[in-house]
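The complex appears here without one of its protein chains, the remainder shown in place.
Up next is subunit A:
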């Protein structure tokens, strides 16, 4: 574990946020398995240290773009459970009034410009958000989350080129979880991923994505530098997704061994590692941690209960929000 000096509150908040993400995902998975959730969803479980380590280095006015596997980014950037579960269930009180669902949650009050269901689709948006900050003379930094699979999209190279030419305050955060949908990353990515960014003259780092303190320490260095105009930066975070590509991807031994999954869950889990470290450092006792976990579980259960009972949007909303100035697009 990193020995970065934070205060106790920061350590506990990072642990808490990781548990909140895991708990959110466990509940979302149950909603899917019990057929209470329409559609499907993509679990972030296992990758919590990435979102938390990064977002804990950001402020509310800093922005992120997220992916189809985006619940973790959303929670880490400050979203609350009720509106998230409402969105997953297509309810009126969801972050997007039920119009976006799991793959499109946006929470602009915390700088989350939205999850994107086109792999690599948000790379231009993140870069444009950084251009906006630069043109405005603002210090806001934008983090672009994407997976290893998205490194195969051409858009990434177009916008990294421009970000480097214009020194934009954007940090490209590649969550390398080893799999591009149902295919091993080594089968879809030639050469080195960080070297691709370096080819544009972008400073690139590879970091253990299961070590929240290590991820955070790197970001505490890069974010202020990006604010000063030293960006862009590229970070490859080595991580692992515990579930399949999506919740319905259950029989996956044809592309991934159970032993491998077990090894990551038992020996490299970011929450278990952080918990052990907190106890060892005397920052929290086992009892205190258990109490925190229970409180989060209860919070999630209450939010799920609330969302299940919450009303769907009125059907009159179907043609609202197509245009800002036309109340009903199909009237």
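Going forward, a residue touches a chain if its C-beta (ideal position, glycine included) is under 8 Å from a C-beta of that chain, and two chains touch if they have at least 3 such contacts; residues count from 1.
Following the convention adopted for this analysis, contacts and distances are computed from a predicted model.
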Next item on the list: For the chain that's not shown, choose its UniProt protein name out of "NADH-quinone oxidoreductase subunit K", "Succinate--CoA ligase [ADP-forming] subunit beta", "Septum site-determining protein MinD" or "Pyruvate dehydrogenase".
Entry: "Pyruvate dehydrogenase"
Next item on the list: Give the residue, chosen from A:45, A:129, A:210 or A:239, that touches the chain omitted from the document.
Entry: A:129
Check: Where the complex has a chain not shown, which of A:79, A:106, A:171 or A:296 is the residue touching it?
Finding: A:106
Notebook entry, point to check: Where the complex has a chain not shown, which of A:155, A:279, A:292 or A:308 is the residue touching it?
Noted result: A:155
Notebook entry, point to check: Can you list where subunit A touches the absent chain?
Noted result: 63, 65, 94-100, 104, 106, 108, 113-114, 116, 118, 121-133, 135-136, 142, 154-155, 158-159, 161-162, 165, 320-326, 329
